[in-house]
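Pasting in a structure now, in structure tokens, and then I'll have a few things to ask.
With one protein chain held back, the other chains of the complex are shown just where they sit.
Chain nomenclature is as follows: A, B and C, assigned in order of appearance, with residue numbering initiated at 1 for each chain independently.
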Amino acid sequence: MTRPHDPVDYGEYLQLQKLLSSQAPKSLEAGAPAHDEMLFIVVHQAYELWFKQILHELDSVMALFHRDSVDERNVGVAVARLERIVEIQKVLLDQLRVLETMTPLDFLEFRNLLIPASGFQSVQFRLIENRLGLRRNARAPLERSPASAKISDGQIGALRRSEDEPSLFDLVERWLERTPFLELPGFQFWEQYGAAVARMLSADRATIEANPALSPAERGPQLRELDSTAASFAAVLDEAAHEKLRAAGERRLSHRATRAALFIHLYRDQPILHLPFRLLRTLVDVDELLASWRYRHALMVHRMIGTKIGTGGSSGHHYLLSTVERNKVFADLFNLSTFLISRSALPVLPEDLERRLGFYFPRA
Amino acid sequence: MTRPHDPVDYGEYLQLQKLLSSQAPKSLEAGAPAHDEMLFIVVHQAYELWFKQILHELDSVMALFHRDSVDERNVGVAVARLERIVEIQKVLLDQLRVLETMTPLDFLEFRNLLIPASGFQSVQFRLIENRLGLRRNARAPLERSPASAKISDGQIGALRRSEDEPSLFDLVERWLERTPFLELPGFQFWEQYGAAVARMLSADRATIEANPALSPAERGPQLRELDSTAASFAAVLDEAAHEKLRAAGERRLSHRATRAALFIHLYRDQPILHLPFRLLRTLVDVDELLASWRYRHALMVHRMIGTKIGTGGSSGHHYLLSTVERNKVFADLFNLSTFLISRSALPVLPEDLERRLGFYFPRA
Amino acid sequence: MTRPHDPVDYGEYLQLQKLLSSQAPKSLEAGAPAHDEMLFIVVHQAYELWFKQILHELDSVMALFHRDSVDERNVGVAVARLERIVEIQKVLLDQLRVLETMTPLDFLEFRNLLIPASGFQSVQFRLIENRLGLRRNARAPLERSPASAKISDGQIGALRRSEDEPSLFDLVERWLERTPFLELPGFQFWEQYGAAVARMLSADRATIEANPALSPAERGPQLRELDSTAASFAAVLDEAAHEKLRAAGERRLSHRATRAALFIHLYRDQPILHLPFRLLRTLVDVDELLASWRYRHALMVHRMIGTKIGTGGSSGHHYLLSTVERNKVFADLFNLSTFLISRSALPVLPEDLERRLGFYFPRA
Partner (left out) sequence: MTRPHDPVDYGEYLQLQKLLSSQAPKSLEAGAPAHDEMLFIVVHQAYELWFKQILHELDSVMALFHRDSVDERNVGVAVARLERIVEIQKVLLDQLRVLETMTPLDFLEFRNLLIPASGFQSVQFRLIENRLGLRRNARAPLERSPASAKISDGQIGALRRSEDEPSLFDLVERWLERTPFLELPGFQFWEQYGAAVARMLSADRATIEANPALSPAERGPQLRELDSTAASFAAVLDEAAHEKLRAAGERRLSHRATRAALFIHLYRDQPILHLPFRLLRTLVDVDELLASWRYRHALMVHRMIGTKIGTGGSSGHHYLLSTVERNKVFADLFNLSTFLISRSALPVLPEDLERRLGFYFPRA
């Protein structure tokens, strides 16, 4: 188990000499040291360390999903690693609170010395977004951004590849499409689900129409809203309708993968679906926390510089805010709750199927 | 100090018999108990308890500011109570995590039994918004909302009064307008500030024009952005320009109060301005946390019911999201960072004024 | 699905009139209103609301485990409900931050009016501790505490029953003892595990003896420490040794249940063990958070009154601190990490067993 090895030293193992000599404030160099520039450097270096770790986890998860068949045990490993990314993302958010202890007056003291450096130039952050599956056209390419000159050819190559290779979104979509239990001889699941939906919608319609507290002027909008909900359901039940929404950019996930994801959500209490459900939910969490980070980061930039130009020359705050929602990758998974119906209205699974969704082992 | 009194009992003091008998799940009444309805009731009751406490603090803060002259000691008390509201708001956000342990499938089990009750009908929440200073037209009046019939005349009266009486926004605005140190004989503060701003903007312009990494196509937007920043500064320096923005709904705070708030931000290191600065910052925190709560609450509603109708008959999620930014009361304070300039560029205060911004006591 | 029902009103549903009229500050009654007493009441009422919810969840989890055979699906439900308790416990901790905004000076203003009421008199909190499995002798009985006179006979009865009936600890212990896969014909699991442990301990011994940085004076204690670790392992492998520790109060869980829990920890990656593992881990989390709450609560009491007497007449702080560790119920589960060995040293499961620890369904 243990081979003899040279005694390991804490400082050498962590390469602390290198690590702790990597902070060189520009304001010091310029002869007018600004106390808070050290914080600015350290917090951004801590971000980059964590970005490296996120990429380490993402790469390993993608490798697990790259095969044609994903071992059940690996779904558990993938969930654990994605949950670790979630915990790291929470630390990234917490770190903003430290940065917020820097006042705008203190930041303005060295802001000009950093021009045109900008967080937009973080290659690792772009790699994370690309690996997750951010679409290329959702964002200005790095090549067109100011001061990208210093990014090495190797990094540009890595970014290109991360755009061209299958993303985590693509891999999960294929895995969902391969789910075996969607079509079972003798079990008309989607027909039964469709009937339950129809009953629910018609009950909702009756509720609105019978509500004595509603004026006619209020009833109209609510009924129109209900129509639009009905249209959403229709797309789950009808592949052609789904494809139309997909072509219009309102859906991204394929019809078959959407159905598999919905089935997993509806029957998440079945033992075999437990880990797949947590996988989908954790992907949504990763997406949400990335959105929160973009939002809180945009607020902080605004608190720091108001509407003045950022160090990268951009008008940071507005651009950043505009990316919060647009850059979500797994929005279709988040929106699945639209298609849930109450547990008591769920089609009852055939006994044979239910048994097969359990464990081999006789129950204790 | 202590007068003799009857021994107090924990349960009696907290009126636990009343408190713990106030949970009556509709699903139990309907004969089909849904386990999670208890959580739904308890979490909303906890919200209402905390709303009562927030109103208790807000009322006391407003009473402190209601006078023509606010004792310095009271600024400290007001800050402490607003900071308590901030801590309560964090608990309100944390409570959402508990509610999120309820799955949509479990919620759908009793959702229909609650129609048309809705969180929009919380009288206390509306009172909080009104006391802070939410404008009447920012929101659909309760009277027009479904099922307001059960709100008592007393509550309607309290709501009306909270709309008509001066809000915390109004009281703070007046207090800022009374700040004494804005016009001092022989100190042309705003002239000097204006000159510093002009120097900063012209340096920014030079930076953009000299940036070799910018293509002409990129330079244009950045220069236009700079023009708009310059226009913002102009409004601080020129009352007429400010009033124009105010008439257009882009500013709410008066010109004089804005200037006072900016002065406080710029010279926050002066001992006498320390508490006023914390007051303004805490108001912004209260506003931000209320916005966060609206946002996270809207996300949760969406996660729970998707695009289906809410229990109040409304399409909750979209309406809620639309209110997040619009309902901010102290946005002008948040935006003050736009007008900050670096500490080293600040006009130096006359020695006499600086002395008067300190303490009486000889320094130790 | 939905039967027609009377329109539900938000305020009526939550019984807000009752709830919001249950705050009666003693200082108001005494004619010297202390602003902060309202906070004191509200925060304790919020605690009691959450205690009710925790009991609601605990009761349902215990009902699931009360049967001789626990359906696999129910393990998932139990985990979800225990995880909800964990989230509630986090809110309880967060609420302390609100209470900490009350200064000692402000508390002293009404402390004397509350004598001898005390949080020790919370019947619900004691019920929670008893249901989890706190041993009766770990704590002073309520009957002997000051001012228990006001506790109703019904409550005393409920407390007695909660002490006499099987606790969650007892139920989980029995469930673990029933685990089927511990003894399998032809697979000498514990022999193989014991051999792996022996190899690890002898490697550790060699490491200590060969460490050139250790002086003889340092080597001694480390070797003694290793001997004690070896003794711990021995108790897992030998039932008689385990029972001796149990008799001495150093273990609580039966030998058979301990082995089952250890097997679950060692092979947690097997799909069938995934939920059982999370169940055990969540029980430890519940225990840890209760300990954290006791600790932080004791600190807060100390911050509030120092070494002065508490409102219940007790010297709160020291007593509270002494209960933090002693009152842990699932310490044996927490300590399981002592018996883990590295994954690569784990006995390889027979192929047949590994297959049976997976799912019925052919892998995709």
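Criterion: a contact is a pair of C-beta atoms (placed from the backbone, for glycine too) under 8 Å apart; a residue touches a chain by one contact, two chains touch by 3 or more.
Quick caveat: nothing in here was measured; it's all calculated off a predicted structure.
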**Which residue of A:I41, A:L223 or A:A331 touches the chain not shown here** = A:I41
**Request:** Determine which one of B:P33, B:G76 or B:G194 touches the chain that has been left out.
**Result:** B:G76
**Item:** Residue among C:P104, C:G157 or C:G220 touching the omitted chain
**Value:** C:P104
**Fill in**
Touch rule applied to subunit B and the missing chain gives residues 1-2, 4, 7, 69-73, 76-77, 175, 178-181, 199-200, 203, 207, 210-213, 269-272, 274-275, 342, 344-345, 355-364
**Prompt:** Tell me, which residues in subunit A touch the chain that this view leaves out?
**Reply:** 1-3, 5, 7-16, 18-20, 22-24, 26, 30, 35, 38-39, 41-42, 44-46, 48-50, 52-53, 56, 60, 80, 83-84, 87-88, 90-91, 94-95, 97-98, 101, 112-119, 121-124, 147, 149-151, 311
**Prompt:** On subunit C, what residues meet the omitted chain?
**Reply:** 32, 103-106, 108-109, 111-112, 115-116, 146-149, 203-204, 207-208, 211, 213-214, 218, 222, 225-226, 228-229, 232, 266, 268, 288, 299, 302-309, 313-315, 334-346
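Basically, only the chains that are shown with their structure count from here on.
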**Asked** Viewed as a graph of touching chains, is the assembly arranged as a line, ring, star, complete set, or other?
**Response** complete
**Message:** Quick check: how many Å separate the C-alpha centres of subunit A and subunit C?
**Reply:** 33
**Asked** For subunit A and subunit B, what's the span in angstrom between their mean Cα positions?
**Response** 29
**Item:** Distance between chain centroids, defined by C-alpha means - subunit B, subunit C (Å)
**Value:** 38
**Item:** Residues of subunit A touching at least two other chains
**Value:** 203, 207, 211, 213, 342, 344-345
